[in-house]
Every structure is written in C-alpha cells, then in structure tokens.
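Sending over a structure as structure tokens; questions will come in a sec.
The other protein chains are all here in position, but one chain of the complex has been omitted.
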C-alpha cells in the first residue's frame, strides 16, 4: 500500500493506492509529492519505484533490510536517509524499533515504513491537510525535516520515561531495596544501551546533511535541521547520563543489599557467640564425675546462674561498646 | 513582567512594565536597551516580542521549553544563547536549575528568565545604576558577557561547596564510616553528574562565540569571553575530578565497611571455635554409660578442667600467632 | 595451487594450475584476471609472482605472515589490502581466523588464502561463471569490493550468532544462574574482544580506499565501498555493544549468585540462632547440682517446654518482622 | 616585596624593593629585567604594576586568585602564563600547590609568587649571578623557559617519589597486606589525581606557546620549549600510569584481604563442622531414658569413642581431599 499525498499552497490531494503505476502517473512537478510506502507486504513494488526514481541497488537493500544503523547518503538524483522510529511499550518497559527510510528529491519525498497505521506521522499529515503552519508553503526538504523532527521528538519522550523510571528505582534503592530491583535495573540498562546505539550515529548524519545536503536541503531549512541536531545531542547526552546513573544504581543496590545482609549476619552471630560459653558452662556441670565439689554446695546452682548472667552481660556490653549490634 | 533598563555613558533609566508595547515604544537606538523578561507568567508577550525582534520560530520554542542543554545560535539579526543558571540549596545539597535565554542584537539585549526576583543579575544591575566599572561605557555585548560571567561564577561556588562536602565525607570514610554515608555519596554523585551535564556543552558554545560571534561580539570583548571560557573549563575539570573522587570514595567506603564486618565476624567465629571442642568434651563426660572409668577417679574432674584450659590456651595461641584476632 | 579465473562480458575461463608460469603466460590485458592463490603449501611461487607483479619485499612478508591487523597500502603498480576472514564453529563457539591478502592492479586481482576449498568466495565464483548480476560487466575493482563484501557479510553472521547466545545467557542469568555460566560469559567475552580487534582497523582502511584508492578504485565502485564501510561500522558498533552487555551480564551474574548464597546463609543462620538459646536452657536443666528446686517440681518440665516454645516463637516473629527470612 | 634582577651579558644587579616605584624607575631597555613579585602581602602594588605594564583587568584577577588551572594568553603587549608549582611534603605524602604567574614582555619578565623564599627559582638566580650557562647571553624568553623548566623538573621528582611509594605498597600488598594500606592507597590516589589535574592542561598550553608564541618566544628557544613539552607529557603519562596502578593495587588489596578472611573463616567453620555431630552423639548418650540398652554394655563407652574418632577422621579426610583446609 502506498499513501500518496500531493500538496501545494493552494492544493491538497490524499489517496491510497495498491499499485505504484497509478501513483507514478499522478506525480506533479509543480507540487510536492509525498509517497508513504508500506514495505511490510510486497517487494516487487520497490523495484518498480526504484527504477522510476533511479534508486541505487545498494539503496534498495538498505530500505528492505533493517540491520543498519542510521545513515545518510547523497546521490546525484536524490538524498537518502534511514533512521530508527522508536515505540515505547510502557507496560513491559521495552522499546520496539522500526526503520524509516526517506528519499528526498527536488519535489518529492519517498518514505518507507513497515507499518502505515497509527504512526507518528499522523500529526504532520493533519497539518498538511488543514494547511496549518508553514508546511504547505515550504518545499519537500521542509517536510523531510518535519518528519525527522517528529521521530526525534519521540526519542525525547522515551528519555523522559526512562528518567522517571530511574528516579523511582533510585528512591526504592535508597529506601528498601529488593532483589527484583536488580532485574529491573538490568533491563532498563539494556534498553538504554540499545536506544543509545540507535541515536549515536544520527547526530553525525544530521550534521552531514547540514554541510553536504546541498542542493537537496535549502539554506532556509538549516535552522530546522540545527534544531533537530540539538535535540538529538540532548537526547544522546541524556541517555548517556541515564546509562551512568543505572551503573551507579546497580552498585548502590549491591552495596545496600550487602549491608542488609551483613547487619542480619552480625546480629545472629552475636546471639550465637553469647550463648556458646554459657552452654559450655552448663555442659560442665552436667558431667557425671563422682567428685565434683561444686555440685554438692547449696549455693552452686544460683552462683552458676549469676556467673552466667555476668558473662552474658559482660559480653553484651563489650560488643555494644564496639558497636557490633 | 518586563524589567527595562536603558543606559548610555551619561544616561540611566530603569522601569518595570507589564505590557511589551510601552517597552518597545521606548527603545532608543543611541543607548543600550536591556529587556529582562519574566517568562513564568504569560506567553502572549513572547510572540509580540518575537515579531518585533524577528526571532525565529524554533527560537521561541527554545526560550519557552527548558529541556535543552546550553547552546548558542547565530542569526542574521541577532545572536541567541541559552544557558543554565544553577542555584544551590545548601540544606538539601540539591541544585535547582533555571534556564536563561539571551538574545543579543546591536544595541539591545533580551534576557528571558523564569523568575526576576532575587537573582544573580542584581549585582550587574547595581553596577549599571551606579555607573561602576566599565559597563556603562561598553556595548550590549559586554553586558551579555558580564551576565554570562555572573552565571558562571555561581558554578564555581557550587563546585567549592561540593568539594568541601566531599572533603568532609572523605574524612568520615577514612575514620568511622557509617551506612548513611553511602546515601550521601550517591546523592552527591547524582548532583555532580547533573551539573556536569549542564556545564559540558557550555565551553564549546563559548568557544564558538569567540570564533563565529562576529559582528555581535566585538573583538575587545573577546578577552572577557576567553576568561569565561577558562572558568567554565576549570569548573568542568573540577566537576570531573569530584566525580572521580566520589567514585573512589564509594569504593573506599565499601571496602571499609566490609573490613569492619570481617573483623567482627572473625572475632565471633574465633570465640565459637574455641568453645566447640570444650563443649564436646563436657558432653562426653555427661554421658550415662555405666562403665566410664574416668568418672570414678577423684582426679577426673580437675584433670578434665586442666585439659580444657590447655586446649583453649593452645587454640588461642595458635590463632593469635596466625593473626586471626 | 592457483585457481585462475579469467573473464570479460562475453568470456569465461576457469583453470587450476600448480605452477605459476602457465598462469602468467595466459594473462590477458583485455579481460579481468583473478588469481586465487593457496599460500598454505609452498612459498617459492610467491617470489615468482612477486617478481612478475612487482610486489614490494615488505608486502611478500605481509602476505606470508599472519600477525598483522587489517591494513591497506597503495603502491605505484597496485593496491594491497589484507583482512581477516572469520569462520565460526557453532559447537565450540570459537571463531577461527584466516588471513586474506588481495593485490588489485588495473585488470588483475591476486587473492592469497591459506585454504582454497569451501571458502566464502564460492558465491562470487558462481556469479562470475553464470554471468549473474553486474560482476562480468564491471572491472577488477568491483570484484575486489565484492570479495570484501562477502567477507564482511560473514562478520554480520557472527555478530548475530553472538547476539543470540548472549540473549540466551541473559535469560538464564535473570532466571536461574549457575556457576558454569561464568565460564560461558568469559569465553564469549574473549571471542567478542578478539573479533572486535580484527574489525576495528578495517573501517579506517576502507575509508582510506575511498579517499586515496584512485586510480585503482573507480568512482562508480565507491557506492559499494561505502556500503561495506557502513556494514563494518555497524558490526563494530554491534560488537562493542555485545562487549558492554557481556560485562554487565558478568556483574549481574555475580550479583545473582551472591544473592542466592546470601539467602541460603541467612536461612541457615536463623535456624541456628533460634536453637542456640533453647539448647542452652536444656543444658541448664541437665546439670547435676544437688539443689536445683525447679527439677523437683511436677510442673517443671512442661513449664520449661512452654518457655522454650515461647522463646522460639518470639524470636521467629521478631525475625519475621525484620524480614530476615 | 619585589626582588629585582637586571642582567645583560656583562651586567648583573640584584635588589630587593618594597615599593614598585623605585623598581620601575630602574628598568633598563638594553638589559633583561626580571621582577620577582611576592603577591602574598599587598595588592596595591599589583594595580600600579598593571598600569605600567598594561596588564589587562582579567589578567590581574588571574594573578591574584588561584583557582585557575594552568593557562596561557597572548596579548598585544606581552605573553601571560600561569602554572602550578608543586611542593612535596615527604612526611605526610601531601603535595602543596602554589600558583606562579609570569608575564613575558620584550625585555622584561614579571613573575608572581606567593612566597619568595626557599623556592625552586634559586638555582636559576644562582646561574644568572655567576653567569653560568647560556642564560646571561639569551633573552627574556629563555629565562621564561628556564623557569618553567625548573617547575616542571619538580613534577618529575614528585612522580618518582610517588612511584617509589607505590612500589613499596605493591610489595606489601603482594606480601602481607593490612587494613591501613587501604588508607594509604586512597590518599596516594587523591594526590596523584590532584597533581594530574594540574599537569594535564599544561602540555596544551606549552604547545600553544610553540605555535602562537611569536614574537614573544623566539625560534631559537623552541627547542627548550619542546623539551619542556616532552617532560610534561612524560610526567602526565607517568601520573596516569600511577593512577591505573593505584586502582589495580586497591583491587588487589581487597582481593588479598578477602582471601585472608576466607581462609580463616573456612578453617574455623571446618573445626565447628567436625565437632557438631560428635557433640550430638555425646548428647544422645547423656539422655536419661530408662531403657537405653547401649548404656548398660561394658563396651558402650569405648565403642562410642571409637565411632567418634572414626567420624572425625572420616570428615577430616573428606574435607582434606576436597581441599577445604
């Protein structure tokens, strides 16, 4: 499926086609043509489109396979950019990744996604349809930046979500840490690292567009690109900071857990240590020697009890002063 | 609310307005116009100001939203800079962050803050009012540097406060560390990291102003900029150093706590170990076998007591020589 | 053994020779000549070939000895590149390394391997033989890129294999970690580090070919080189990410193991601690003092049992509320 | 106090003044004038000097306040450099820091220190006075390099002192580590980090002098600057190496201490574990059941003793073969 949006300051058309031929026949040089292509279903289209727009062979490969990190490449006929759209599942704290590829020509923009419905581009489509803001007046390069912008705005959202989660975890760990927090920290760390990996090359690619994007990106659009660049940098710095905090949090958690454990072991060992000598004394007077003079004395039993009390008190005080419990 | 300060070597006027129109009508090309704007209350002003001073759309966004790291941008009409004003609450050891945005034109300076009262700019205002120092003679770019300067001076103060706190903690940890120190170290670490994150991009931005700030920043002002740059570098290096020291401190703390724990456990285990064989011996002679020749001997009891004493002494000496307690 | 493949758009010849003379006599300037040389067996050939193709002395050394990291060097007569072919043994999780050296001239390509059979180049040979794709039309530089491409594709495969293994280990460690996982993590870490070391210099060498490869690499082939560059970068970033994850995994494993241990020790110590005072009490009334009034009372025994039960219950409740077990 | 040294190949004068006027009146354009100024006492002098030598306002600030890291700045009238003079107290292993600022003009050098007596510059003064070496023949820039040189030589000394201390500590930790070593390591680490922080920016500043120092630094002096640069680099690399070694040492120490602890705990636990079943057996035959057939047998007691011996021997052998003690 191809969603085809054609617009000019005074013109707007939005159609959904299933065959590229009909779309290609309606392309209009005097308007901006946005082809939003679903690559989930069928690949034969791609070849047809690739031929029409002169897409390089390696580029088709980049669009269809998703292992690539974000990258941009400037060809004679168009500019190619691929980046990662991140979607957060707030329940499982997992981030799902979808690749978006964009081909920007003079008056057209091709976007390749895996799923067209319910995506983050709806906001831009709405603005085009209702001629809100600057988008209908501006060129295809502005649309291109705008779409990158909404993708990057989602990164900010994910950053904030992670930050909140880590703030919560920090409070728990400084309060009453539990074993399960280890797993939560480990999972968050993995997600933060994954997201960071997708964002890292993006800043360099956006910077490259600013310096080498000519003639596909017009000078007037640079301010928007610079803005996106700043956002990406901020998100990346934020993610790095979260990564460091998670590392510290893990260390703190281990330290707190080990402290709790130590306190328990110390108390229990103190109890054991106080009773050991007393039990020994009781054992002594439980022996069956015929000649044990103390056993015959009427004061023997209470004297021993007093002695035991004294030993227990003495040991307790000594340990107390040594701050052992 | 807008605090409007207009000055020239022989002129000084300070007014507080609530509507931008009256301020805009009083702008004077032959004097320096400083508009100190409170953006906490109302945003409609911003649009009006933005139109008058030709502020770019993305720039309005940067002024009103505070997620950005420090950054600067040079436009045709003016120079934009945003940085973080840090305020230290000495009680809770927390640093609160306020964003300050500045727009520097030929003869005007706009500053956008969230709160006007009791801020760090009072010192500069006082100097302007009483024509102290060079500020009344110099241009808007000098005022701009001066304001950056006071913001950065606050960073130094925060650095020194953190350093003192860490010195104190270091003494405690090398002396008698307690569990609560872990939390203090963790909190300080978090604050230091946060502040570091705000300061890091500032040095690069100030350096950029020096190389690209022309014509908004005059050459004569470069020495002041260079000074601010050095301060920012020093603060950043200092913060990094504090971060490393806090990391070492945490490790040291854990090592000290674990050493204390080990000493306790070892002593207690030594006590237990000495009494275990003695209790066993007492148990032997507490048995009720009919034929236990030792029990019948008059020397049985004192002999056993002597044996026990010997065992205890032997074990103690052996452990002592092995330095086990 | 030398496998000699000579091709042009309309021509294909594939022979296997044991003496270089016959090969050298058949070289054809109007076609692409690919000499795939097995250097496992005999070195005398190399000298002969080196003389014919003007290979530098140090270069012969690089081809025969395998300690070098990937590197490229541009000579007047040809371009030299050496890289590592990685082969994964899925059973032992070990990566075996084979060095491939390539000498690219105007219309010839020499490849030096340690073993010719069953290697990753078969795919390219098949494409040449059956004139599939672009390879028969293009020059020796395209063949050169193509061969590099298949080597790098193997890196991606190894990366994916490692990633799966680490995902599995992560699940185990978050579930029921065992001691043997430590060894698995350590081994994987070693392999990932090794592979990373071989890949790291490759990106820089490929980038160098793009900027300095002229005239051996034609402009049209740059897109393929850039593609290989991106792959190498992606694999390297992926390997670094895996390295970090393995480090985190090791820490997590230790934390989980130590937690398990702590839980066991705590439970056991709690049991011991509850019985110690009870045993002491039993010891008291096992003493043989003549005057122990409690022993004579009919309620003595049940009262003591009740007291013991009370002590055990009290301690258990106290520990329970302290969450000690 | 100002120590004023004026020299030329055939001329030498050394005076100590308390008022700058007398010094300024004696400045001689045909000789090298070195003003060594004590800034500990009074600041009014500085203003007077600053006016005479056209020192910038920010520069006066840099001279009087000591928070700055090493930095250099090149003005129209002179070159400014500030660096840290380090003094080692071998008793407390503490490094005290003194700031030295230098202003190099065409034929004069101002040095600002906190204390004039007993400093490291004595050596240079002696060489000037006795016309030793090249210094009397060369210009003010050579004097400037020479003074930097002696400051940096002190760094080398400190580095060597730290290295020796760490070697000693390493021997102790590999031999018989004690708890107090932790504190020593922590203190050394702090000092090494502090010194490293002062040295780090110096290399860059010296490099800057070499490239931009013209016309204040003559080409002939570059070899000396390059030498200082190499020294600074060597010291910095050495300090970094020491930092890493101290980190490793701390880890090693913890590992050794924990090993010692483990050995003790294991031995003690083994003793306890052997006696626990024996004590239980003794408890069994200490029970007062009426019908315990074993108690009546004449062989009961020796048989039990033999059994106990057997159990103890069996457990000991089992543990021995498991290498538990």
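As written, the chain order gives the labels A, B, C and D, with residue 1 at the start of each chain.
By definition in this document, a residue touches a chain if its C-beta (ideal position, glycine included) is under 8 Å from a C-beta of that chain, and two chains touch if they have at least 3 such contacts.
Please read these numbers as outputs of a predicted model, since none were measured by experiment.
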Options C:14, C:27 or C:69, residue touching the unrepresented chain: C:69
Touch criterion as defined above, residue of D:58, D:218 or D:272 at the omitted chain: D:272
From C:23, C:252 or C:287, residue that would touch the chain that is not displayed: C:287
Touching residues on chain C - with respect to the absent chain: 56-58, 61-62, 67-69, 71, 73, 179, 182-183, 186, 189-190, 193-194, 197, 200-201, 250, 254, 257-258, 261, 264-265, 268-269, 271-272, 275-276, 278-279, 282-283, 285-288, 292, 294-298, 300-301, 304
Absent chain, residues of chain D that touch it: 134, 156, 170, 174, 223-224, 226-227, 230, 233-234, 237, 241, 244-245, 248, 251-252, 255-256, 258-259, 262, 265-266, 269-270, 272-273, 276-277, 279-280, 283-284, 286-292, 322, 324
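Here is the rule we use: only the chains that are shown with their structure count from here on.
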For chain A placed onto chain B, the superposition rotation in degrees, Cα atoms, nearest 5: 70
Junction residues of chain D, two or more chains touched: 286
Chain-level touch network, classified as line, ring, star, complete or other: line
Which pairs of chains touch, using the document's own definition: A-B, A-C, B-D
